[in-house]
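Shown below is the structure under consideration.
With one protein chain removed, the remaining protein chains of the complex are shown where they sit.
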Amino acid sequence: MSRLRIATIWLGGCSGCHMSLLDLDEWLIELAARADLVYSPIADAKRFPPNVDLTLIEGAIANDEHLELAQTARRHSKIIVSFGDCAVTGNVTALRNPLGTAQSVLQQVYIEHGDPGGVIPRDPGIVPVLLDKVVPVHQVIPVDYYLPGCPPSAPRIRALLEALIEGREPATDIRYG
Amino acid sequence: MDLHELEAIAERELAQRPRLRILYCSATGCQASGALEIKRRLESLLAETGRQVEVDVGAVGCLGLCGRGPIVRIEPSGETFEHVKPDDAAEIIAALDGHSCDVARCDQNHPFFTRQMLIVRRHCGLINPDRIEDYIAVGGYRSLYHVIHEMTPAEVINAITRSGLRGRGGAGYPTGLKWATVAKSPGERKFVICNADEGDPGAFMDRSILESDPHLVLEGMAIAAYAVGAEQGFIYVRGEYPLAIERLQKAIAQARRHGLLGAQIFESGFNFRVDIRVGAGAFVCGEETALIASIEGRRGQPRPRPPYPAESGLWGMPTLINNVETFANVTAIIEKGPEWYSSIGTEKSKGTKIFALTGKIRNTGLIEVPMGITLREIVEEMGGGTPDGSPVKAVQTGGPSGGCIPASLFDTPVDYESLAAVGSIMGSGGMVVMDAHTNMVDVARFYMEFCKDESCGKCIPCRVGTVQLFNMLTKLRNGQAKPSDLSKIEELCELMRETSLCGLGQSAPNPVLSTLHYFRHEYEQLIGAEGNHGS
Partner (left out) sequence: MAAKTLTIDGHLVSARPGETLLAAIREAGITIPTLCHLDGLSDVGACRLCLVEIEGQRRLQPACMTMVSEGMVVHTNTPRLQAYRRQIIELLFAERNHVCAVCVASGNCELQRLAGMVGMDHVRYEYLSPDCPVDISHARFGIDHNRCVLCTRCVRACDEIEGVHTWDVAGRGVDARVITDMNQPWGTSTTCTSCGKCLLACPTGAIFPRGVTVGERPHASERIALIVDARKQRW
């Protein structure tokens, strides 16, 4: 049996879901026996590689870089999992949505509640450009499975991964927050 | 008050009436286009020549052709003028004297007039709505006298049942059956409510009845009260109808003064008092349970039925609630008999229905037609088609609860069942005509916006569903929708139809579903058409 190619990506989120993944401790060693982690914030890879079997996406789509990476991941992955509440609902990342457009949010954060004489950082190509609205992953690319939770607990992550690796349909286990 | 006094009033009224009369429409539409200024000019011109006694300048109710107002009619010739301007006053007086006159005349031989059958609107344009004497002179309150003195309540209900009259508010529930239920329901008090919270965009039938012939509605309510055993009535009229409210107030005061409302009507043991309740502008208050909550002084929100108001309505008492036009049909049925009434219309839809013709149509206004007439006759013959002669694309009936019927189905007869079969409803009588320039997604979006603004917020499917649907239709209109969005729209429509608490939410998807059914290509054209904002 060929080894699975797994990727994880970290978009608009706090990395707590990745921390929870690392909480799987020694099971990660079992996982490593069956799969390669080909792209991840915790792996040294600069480009999202082709032919990925399974990608976990943590975080919401908050800026143009997130959008592009999510689309790339979708193109190159057989299965996409929305991993954690930010990916599934927007969650804390989306708390800025009621404040209005990106411009309005930046104005409030950097000027009104920050430094009245300050400037809004603007460096396209270096600093990603905020989208007007933070959206969950499934609003920009098709998603195959959802694992809500803030973060999803290690046993829930393991249950999902085990099912997907073994080609089973994962049991529904829905818990937000 | 007895029958002799009533007839004496009628005789006196007719005897006093000058032979020469100039009657101007004093309903909202014509007032808005300047009827009152015309009246002043006519009166001052007549006063200058000392003819103010010889010629009567009188207000009458709606003459129907609202789009061509102000409308003025002269008697005895019966000539009717349209688009009258204050400067036309002298010419009209000349016409009264038999001289030629250049003011545009309504073509009374046009199908708009000749195809009508006036039952509810039989006094409209003939009587002054501010004067009870005018109403009595055309036979008013005779039916009430007849009912109180010569019929039992059961006989009245039987007559209404046999007439085949169905609710004119839109749903078409058999009126006689409703009356019978209220009559049979136990309760220490009973109420009669007239639903005058007409709110559909493009609908003004009820307003016109109330502004043109308020006593007809009061008499109908009194007969209903006698039949079901109620002593208190309410007219729930929307605050946006100030003229109707004013005329109703006047009419109620006059009727009370004449002993036609209040205690011991026509010197019988029958008491019936009517009060007005003014709605504060919520469309949902046209829904009967919300309307009742509003009269009770609570927030105007519907509640699940059963129990129906006929069993448990206002303050938990059996309550008869009918629409303005329904009550306005009652005296004619009593006067001419249920057999006469049921000979009009189709097998299941009897009598006439008033429609408000609006939109891309040459003859905008109100028509009363026998049930069973086809949409084609209404739109093309009576309405005269579109103003620029281009083909009619569709007609929307039933307002935000109704649907769009394409021109290919214009041979559909206008009756409750046939309209439902083509995905629309009879509704209260709004009929909005659309031509080739109308985008049907825009139409659906317009009605969804209306429903979103008017949803009371009580149940989730309607409160949030209308907003989501509106947003999806907006996205579609802006060319930002994905192909999968159409099925999402349909799925949400189904949810709202099946799970909303009241008729507002249940029928809110109808304009979307019917346009999706008949004009799906217009939706599909917009999908993926990014940046194409259409015409």
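Going in written order, the chains are labelled A and B, and every chain counts its residues from 1.
As a convention for this text, a residue touches a chain if its C-beta (ideal position, glycine included) is under 8 Å from a C-beta of that chain, and two chains touch if they have at least 3 such contacts.
Everything quoted here is computed from the prediction, not taken from an experiment.
> For the full complex, can you list every visible chain touched by the one that's not shown?
So, spelled out: the chain left out of view touches A, B.
> Can you tell me which of B:R51, B:R115 or B:K458 touches the chain that was removed from the display?
Counting the whole complex, the residue in contact with the absent chain is B:K458.
> Touching the hidden chain in the complete assembly: which of A:Y39, A:F83 or A:Y146 does that?
The single option touching the absent chain is A:Y146.
> Check each of B:I245, B:L495 or B:V512 against the chain that is not shown and name the one that touches it.
Per the contact definition at the top, the residue touching the missing chain is B:L495.
> Considering the entire assembly, which residues of chain B contact the chain that has been omitted?
Given the touch definition above, chain B has residues 282, 284, 299, 303-304, 452-461, 463-468, 471, 488, 491-492, 495, 498-501 touching the missing chain.
> In the whole complex, what residues of chain A lie against the chain that is missing from view?
82, 85, 88-92, 94-95, 97-99, 133, 135-136, 138-139, 143, 146, 148, 150, 172, 174-177
By definition in this document, only the chains that are shown with their structure count from here on.
> So the centre of each chain is just the mean of its C-alpha atoms; given that, what is the distance between chain A and chain B in Å?
The separation of the two C-alpha centroids amounts to 57 Å.
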